[in-house]
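Every protein chain except one is present and positioned as in the full complex.
Moving on to chain A:
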């Protein structure tokens, strides 16, 4: 067992884990943060995407010990308060970017990362290219793409970009 310590959604957490424990297991089983899902468990579907030091990564393909000392953001850490959604969450709801919702946490974490990197320059082709590692089996992606583009466009000429990027 190894002691790990990291910042998760702004909160300092510690735990004792087997070295082979995956980050997603640590988040779900040790911390009870079950918003991050395990879909394929083979790094293809993207249901487990979280941010590691500000970048989207697949938490089923990363050991908890590798993330020790880092800052992790999960879907639970996006909303600014219990009554307010993050703009990307609101856009997914507004555009009906989900049906069963299983892929949604990973989709949203990927989407926030995408908008943080591309800002208002994000176009449809790039969104579709960069959803390469996130699989949805309900909606056919159309509304997911629409939701992401609506957030990117809302950043045009506003200071919104920094806020989303900074989470």
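Simple rule for what comes next: a residue touches a chain if its C-beta (ideal position, glycine included) is under 8 Å from a C-beta of that chain, and two chains touch if they have at least 3 such contacts; residues count from 1.
Going forward, contacts and distances are computed from a predicted model.
**Student:** Which of "Chemotaxis protein CheW", "ABC transporter permease subunit", "Xanthine dehydrogenase family protein subunit M" or "Peptidoglycan-associated lipoprotein" is the UniProt protein name of the chain not shown?
**Tutor:** Answer from the record: the omitted chain is "Xanthine dehydrogenase family protein subunit M".
**Student:** Which of these, A:8, A:33, A:88 or A:114, touches the one chain of the complex that we don't see?
**Tutor:** Considering all chains, including the one not shown, the answer is A:114.
**Student:** Given the full complex, what residues of chain A touch the hidden partner chain?
**Tutor:** 2, 18-20, 41-44, 46, 49, 52, 55-58, 61-63, 65-66, 110, 113-114, 125, 128-135, 140-142
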